[in-house]
Each structure stands twice: as C-alpha cells, then as structure tokens.
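Removed from the display is one protein chain of the complex; every other protein chain stays in position.
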Amino acid sequence: MNSIIFLIDCPDRKGLVASISTFFYQRGFNILHCQQYTDVERNQYFMRLKLDMKSLKVSRKQLEEEFGLFGNEYQLRWSVHYSDYIQKVAILVTKAPHCLYDLLVRQQEGELPCEIPLIVSNRPALEHIADKFRIPFVCLPVTPEAKIKQEAELQTLLRQYRIDVLVMARYMQILSKEFVEEYSGRIINIHHAFLPAFQGASPYQQAYERGVKMIGATAHYATAELDDGPIIEQDVERVNHEQTIEELSRIGSDIERIVLARAVKAHLERRIIISGKRTIVFSTGV
Amino acid sequence: MNSIIFLIDCPDRKGLVASISTFFYQRGFNILHCQQYTDVERNQYFMRLKLDMKSLKVSRKQLEEEFGLFGNEYQLRWSVHYSDYIQKVAILVTKAPHCLYDLLVRQQEGELPCEIPLIVSNRPALEHIADKFRIPFVCLPVTPEAKIKQEAELQTLLRQYRIDVLVMARYMQILSKEFVEEYSGRIINIHHAFLPAFQGASPYQQAYERGVKMIGATAHYATAELDDGPIIEQDVERVNHEQTIEELSRIGSDIERIVLARAVKAHLERRIIISGKRTIVFSTGV
Amino acid sequence: MNSIIFLIDCPDRKGLVASISTFFYQRGFNILHCQQYTDVERNQYFMRLKLDMKSLKVSRKQLEEEFGLFGNEYQLRWSVHYSDYIQKVAILVTKAPHCLYDLLVRQQEGELPCEIPLIVSNRPALEHIADKFRIPFVCLPVTPEAKIKQEAELQTLLRQYRIDVLVMARYMQILSKEFVEEYSGRIINIHHAFLPAFQGASPYQQAYERGVKMIGATAHYATAELDDGPIIEQDVERVNHEQTIEELSRIGSDIERIVLARAVKAHLERRIIISGKRTIVFSTGV
Partner (left out) sequence: MNSIIFLIDCPDRKGLVASISTFFYQRGFNILHCQQYTDVERNQYFMRLKLDMKSLKVSRKQLEEEFGLFGNEYQLRWSVHYSDYIQKVAILVTKAPHCLYDLLVRQQEGELPCEIPLIVSNRPALEHIADKFRIPFVCLPVTPEAKIKQEAELQTLLRQYRIDVLVMARYMQILSKEFVEEYSGRIINIHHAFLPAFQGASPYQQAYERGVKMIGATAHYATAELDDGPIIEQDVERVNHEQTIEELSRIGSDIERIVLARAVKAHLERRIIISGKRTIVFSTGV
C-alpha cells in the first residue's frame, strides 16, 4: 500500500493536532498512522503523519503548496515523502565485510525499501561481495595527497547514480567538512563503540584495556565533528574478562550490523527527525 | 501538573484524530500528549489523550456527558481519569518479600502515583515489613474448607479501604472466578516465568529441568484462567548450566520485582488498554 | 595454533582435577584452557580441556589408548577432538534465506571452523544463494508418499560428502526418529520461539495472539520429540503491541540467525557436553 509521509516539527502550541489533522481530513485523507512527541524542555512539537496515498485527490505539487501555506502560519519545518519513490543508497566500505553483506541481504530480501546501485571503497578487498550481488563496485584509493581529488570523484559518482543516502559501513576514511555538509542528514555512519565512549581509532582495544563489561556500537549521522553526530541507534552485548581483543571485535561485528541495519531502515522509512544533536526516532508501527 | 487522561478505543474510521482533537480544542483544552495505535487486523483504533487539567472550564460531570454524547457517534469505548484522584492499592503476599519491599520503597519514593493502605497475606511471615512502613497488615489464612469465607473477608477489607487495584506480589493462592471477575482489569499478578512457558507451579524447577538459557517473569491481569490473562510486561535474564534452582530463583526475583513494578506503574499512570487477550501499553512519555 | 580438546564427564569424586591434570602434565602437555562444572544435584563432573597440540609426543592412537585406560578407573565418558580436522557441515533449508546467508558469510569470514560442502533443500527457492557461494545445492522435494525415499537420498548425500554436522536452518520438515537417532547430538535445529513456549507451527502468530512482550528463538539438538531436544542457545528481543505478525517475524529472523550461529559455533568449537535434557556450554575463552 503506497503512502505519503509528512515529517513535521514546530514550536508547540494549543490546537496543533486538531489543525493538522483537520487539514488532511478536509482534503479527504485517511490517516494511517500519526505519531507525536513534544520536547517539553524546548517547547518543540514533532509529528510523523502517514497518509494513504489512494486518498490523494490533487497533484503532489498542489498538496505541497497548500500544506506550505498552511504551515507558514505555524512556523512548521516539514518534509514530505512518497513511498513510490525508491531511494538510492550507496555503501562506502573498506575491508570489513559484515555490514556490507548484511545490508545487501536485507535489501535483497525486501527488508530495506531502497535500491543499492553503487558500492564505493578505498580498497579492492570486498569487490567479490559486490560481484555476488551484481552491484557496481568502484575502488577509489585514498592517499593524503589525492584526498580532495578522490572526494571529487566520489561526488561525481553519487550524482551520476542519483544517490539519496550514503551509508558508511565501516568506511575507514574521514570525509571532509564540505562533503559532509553537502550530504547533511543523509550520511549514516556506524561506529564500533558505545558512543560517546571510545571515540576515534581502535575502540575494541580501548574497551579491552579499560576492562568494560559490555561492548557496543552506535549508528549516527555523520557531521563535521568525528563520531559526534546525532545518534540514531545503539546496542550492546555483555562480555567478560575472558574475551580477547579479537573476540571483542567479532562479538562487536554482530552488534554493528544489527545497529546499522536498524538505523538505515529507520531513515529509509522516514521515521527520523533530527533536532540539534538529538534524533527523534519514531517506532516502526504500521 | 494535574492532568486528565482519556483512554479511548473504537472501530477505525476516517477523521477520528481530527474529530477527537477538535472536540477538545473547541473546549479550550491543551493536549499535553496524544498517543495512538491502530490494530489493522481488527480495524480497531486506540488512543490515550493527556490534557492539562488547568484547561478544564466546566465541571467534570459536564465534560463526561458531552464526551459521552460525542462518543456515541463513533461507538467509542472510553474511560476518563483525573490525576488528582489518588488510587488505592492493596498488596497480596505470602512469603516472598522482594516484590513487597520493592513496591513499598517505590511508592514511598514517589515513583508510583498511589497510596498503599493495606497489605493482606495468607501467612504472617511478612508482617515485619508492613510494620517498617507502618501499613496495616491483615493475615487471612486460607484453608481448603474456609476458602469462601476468607475471600469474603478479603472483599470486606477491600471495600473498607476503598481499594482500586489489587497487586498479587507472589501471592500463592488462586482467587475464585467470581472474585477475579468482580475486579476484572484491576488485579495485577506476577508470574515467575516467561509466559506462556512454565505455567503453574515451580516454574524455576521446570526451567532448570528443561535446561533453558534464559529465565523470565511476566506481569499480567488476573483472569479466571490461571496464568492466562492479558500480559502487561515481561523481561528475562541470561542464565547457564551453572545455576542451581536456588540461583535461578534468586536471579528471577530481580526480574520479578522490576517487571511487576513496571506493570503497576503503567496501570496507575493509565497507560494500558486491554483488548481481548492483548494489552496496548503506551510508552511513558511526558 | 592447533589444539587437542578433551570433553569429559564422570561421577564426581575427590582428586579428579589433580588426577586428570597430572595425567597430561606427566606426558608433557601444556594445558591451554581448563573449564569445569560440577552438577551438584546429580554428583556429575564435567570438564573441557584444551591442550597445545605441539606438546603431543606420541601418536594420537597411543594418547587415546592411554587416556582410555586411565579413564576406566574413573568411569569417564570422554571424547577427543583435534583442531586440524576440519568438520563438514551440511545445511538443510526450505524457503527462509536469512539463516543460510548468515552461516555462509560467517564460514567464509573464518568465524566458523568448518567447511560447508553441501546445502540440501526440499524446495528450489534458495539455490541462487548456494550459487553465490559456489556450494552444491541439492533439491530433494518431500511428499508424504516419498518421505522414506527422500530421507534415504539425504543419507546417501551425507555419507558421500562425509558430513559431520547437520544444521536445520529453518528446514520446515520433520526428520524421522531413526534418522535423528543416527545423527544423535549432531543435528542442530533453530526454532523460531523461546522454547518451551510456542512449540510447533506458526510460533510468531501464536506469540502475537498471546500478546507477549518479547519474542525469541531457540537453537537445540534435534531429538525424536519435536522441539524438545537439549537447548544450546536462546535469545529474545523486546516487542510491543504495535508489531504485526509480519514484523514479529522480521524481528525474529535477526534473533534466529544470531542464536543459530552461536550454537553452531559452540558445537564446532567442541564447547558442548549433552547431559540428559540439558547442555553444558562452556564459554568461549581462549
């Protein structure tokens, strides 16, 4: 069943639910799902509205114009998404195969509403996986001197393939501030630690040395600050003194792929609103 | 901040959110929180609406009459709750102290919005705990012959103390069908297993013998069928071959008290709608 | 580093650790890891001993004969395993791809110490996955009339490929009592529920209807009794009223593949001793 999703946020005030729901009721829309949240501290209201696309009687352009006019009155910040538009996801990888495999299998099994037309890597190691799934694999090696050139090539590829979302599936390179800002809110990274613990390099070694009793992973939107973007999803697993760094890394890889898959799915299903350094992630629901 | 909570369910139809929110908007209400859920399979709509009590301009009776008239049109099943009414909870116990202690401490610390004016037991073992918290403790021993008489005495006590909710905190007696039905939807029981596994007696022994790798606990509304009422909350903990039955029981006691406390809290905060054998439990939120 | 693993169990008595460790010390063995457990209730002692294979000074046959003589005195039940023998695993599937993909990827990445030379299915649906990993895929359709013949063909295949371990990765057929007993302790099944809850067919539907707040999966050794064999591993995930049966099934598939992978890994690493209906599963360790 096709649907239209509105993501809305605005300063909270009386009558918002009534006004918004009446706007859509008057236009004959069937509301499939309505999720809300009020950040009391900042007096900010957030809504995710899922409408039956079959109820759409006018053009998409007209709907958007009418809602835009309506929204001005309430200072709404909003976006609209049509489920018949299939988002295009590019995956960036380096050497670790587990997240890449996981995303490809989930996409193939229909769990992720997207296409994956492009895999980019700074190394050739994972080409065989791309081949298995018959997806173009482009190797763009990164050298300190050619970093700007490599990013330009990456950008060209992303435009060429009309990529909507970038997933850094254990891509061991840092993207430039300019690049990240251009794709603001559309780059999802997986960090192999329970942020903000163990930022930066070798988090499993850090975890081992600190003797923690649980290890975790964090999926977040990439920002110019390394490992500091809005967190989408986290999870952990219990460990003990017996695990070596290698075992922590292996246990962690299972957490990483689950956490990354949940984050990518939430993003593709338009269930996330970014609010400063925090994310509102609406539950799956209908 | 005092609030009014409406719990609503009805057959789903177009315009419900708009109609209900407009009803309250027209009467000047500030909606503090609005949570919804649609059971697509049964085409049933559920809503929890939290209103700022300060916006109430008419008498409670008048509000209820007006909403009753409004609701008839939509076949609403609804109930309304005012946060300035403090619910009275009676706790039923036998020998195990952990759930009793837990509920008393949480109530004392302001975590549970209720009074606990009465503890009833079929044994004298836990009187010292009631004494510590200066709560009346009544021992009503149960014998096969005097079961009906004991239940009658219990009922008298519950009326005398105007009890709203009964919590069976490891009460090792089965209440009669008649009794349970009179307090339908208001008796919360904790079962020391992950239902529907290990119903009935000695669940930890059953779990040990079956060699399960996790043990759990289940809080549910009591119904005439033993351990078969609508589940409110469950949780589990990992165990392994090393734990003896005694250790399973000890580990389990921590799960029991957490699960029971969450269920009682959800009930007292009017976050639960029972729907057949299932419960809709709205998240805490504001 | 190659190793020799002894799995031992016997009636508990004084001096067991000293005797066994002295047996190996006198023969110049370096003990890499020694794990023990005493079932106090049944007075049974269990040990997993991992020795450095480089310390082996005699032939494997002689070691086994000497240990056999030693063991008679203590009524030891024991088995010995050499890490340079690569176990052969056959995977049985029907339509669900997630567990199959998961095992193949883990094997390829070196996480599972085994070969997977054979995939057998009663349906052709997953042949494309076998092709991706270049593994022989044999489709043996099952019909009520030809069930015995199909099992005979399966047995022939298992002998031909010298299969050590069978993994039922969502294989939706019941193996005969005779077949299961021939491969006793070497068939691992994944059941998509938290056993003993929801045995048999359609566990996610059962879970939905019972309104449970967590769903799970169970990996166990197959026995003649359906879903009743010794449990190796279980895990659960929190759900709520919002999830449809389809969503429970999707969430569950992530639990299934993790639980099955852990069980297969524990079996291949010789960390499991079956004791009646229970399993002793030693932790990963070195």
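Letters are used for the chains, namely A, B and C, taken in the order the chains are written, and counting of residues starts over at 1 for each.
Note that contacts are C-beta pairs under 8 Å (C-beta built on N, C-alpha and C of every residue); 3 or more make two chains touch, one makes a residue touch a chain.
Just so it is clear, the model here is predicted, and its values are computed rather than measured.
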Sole touch to the unshown chain from A:D12, A:E115 or A:D235: residue A:D235
Looking at the full complex, which residue from C:G15, C:G110 or C:P144 touches the chain that isn't shown here? C:G15
From B:V105, B:L157, B:M172 or B:I274, residue that would touch the chain that is not displayed: B:V105
List the residues of chain B that touch the chain left out of this view. 97-98, 101, 105, 109, 111, 132-133, 240, 242-244, 247, 250, 254, 258, 283-286
Missing-chain contacts on chain C, rising order, are 14-19, 21-22, 24-25, 28-38, 40, 238, 285-286
Would you write out the residues of chain A that touch the absent chain, in ascending order? 37, 39-41, 194-198, 209-214, 216, 230-236, 240-242, 244, 277-281
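Throughout what follows, only the chains that are shown with their structure count from here on.
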Counting C-beta pairs in contact, which two chains come out on top? B-C
Between chain A and chain B, tell me the centre distance in angstrom, where each centre is the average of that chain's C-alpha atoms. 37
Junction residues of chain B, two or more chains touched: 37, 40
